[in-house]
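A protein chain is absent from this complex, but the other protein chains hold their places.
Our next item is chain A:
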Amino acid sequence: MRRRAGLVLLAFAVFFAALSPLLRWYAFPRLAKVPPNQYQEVVLEAKPATLLDYTTLKAKEVEKVTIVQTLKGNVEESEKIERSAGRDVVVWDALSYIQGPDGKMVSEIPERYIFDAHTQAPVNATGEMVDGDPVRRTGIEFKWPFLTEKRDYEYFDAQSRTTAPIHYKGTRTFRGLEVYYFEQTIPWTKVPMPKKMPIEGVTAEQITQTGITRWYTTKRMFWVDPVTGAPVNGEEIHREELRNAKKMGMSEDTVTAFSGHVKMREDYIVDTVGLVKSQRVLVLLLTSYLPWGFLGLGIGLLALALWLEARSRTPREPTSA
């Protein structure tokens, strides 16, 4: 009886001990993925900001500029691309809508970002674009990979349509979470005019034809939860200029089109931190809690099985009649 119980315990010991590495290195990379149907919005604000007033053609300080960024997973498109790519793909249709203090649109830039659901590496497929211009991303955007490492990553800059390193600058504590802080600086770069202009009847082509050019620089900051790879906070010190502006009747040749320190609105920080805290438990379950728990259980059961086996082999003392 003891020998049979020992064998059953041995089977369970091997079962749990084997589950430990299988969960971490086989199941986790296949199960952890960004869902293709995600919908997320975030509101950022620059208070105060400098904005070009197109009626006077002069830059003026305003109380607030708001940026509403929406990400929407396009399930139909992701399934289409998955068939040819042969892997799990996520297609995010994004819109950055910028609103001035008067509630009027300043600019809106649509994007399509296609990436691997498991690794978050960009997938180059037809339809990938920024503001209608086809692009070919080589770096991540919006989200870091699961189990983010303490190293620099390649990050895609939508304004310049280029990829540049985003540097790991250390570990910080943000709202009770241990996060990795990343920073990227884009030096003054000539960038295309947004397709949608705030002045009715004026197109980007018309402005470009006058010889005016748009330049931009930014310092981008992200606080990233290393378990889920999700940023819990983002800020940008962003400046845009119109150069050769005299060609459009402006009094100065270089005019600030936008300047401000853009920060996430407080309610969205609270919401994002709450969401990330709940999601990181699922990732930790597969990468830490269950593998270590199962390994300990396996070792314990093996010890118990060996102990039962040893006891079954010990000769019994003769009993007196």
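Throughout what follows, a contact is a pair of C-beta atoms (placed from the backbone, for glycine too) under 8 Å apart; a residue touches a chain by one contact, two chains touch by 3 or more; residues count from 1.
Keep this in mind: contacts and distances are computed from a predicted model.
> Name the omitted chain as UniProt records it, choosing among "Roadblock/LC7 domain-containing protein", "SPW_0924 family protein", "Putative aldouronate transport system permease protein" or "ABC transporter ATP-binding protein".
"SPW_0924 family protein"
> One chain is left out of this view; which of A:L23, A:V276 or A:L295 touches it in the full complex?
Considering the complete complex, A:L23 is the one touching the chain left out.
> So one chain is hidden, and I want to know which residue out of A:D93, A:D116, A:E183 or A:E235 touches that hidden chain in the complete assembly.
Going through A:D93, A:D116, A:E183 or A:E235 one by one, A:D93 is the residue touching the chain not shown.
> Counting contacts across the full complex, list the positions on chain A that touch the omitted chain.
3, 7-8, 10-16, 18-19, 22-23, 26-27, 30-31, 33, 35-37, 39, 41, 43, 66, 68, 70, 72-76, 78-79, 93-95, 97, 99, 105, 108, 110, 267-268, 270-271
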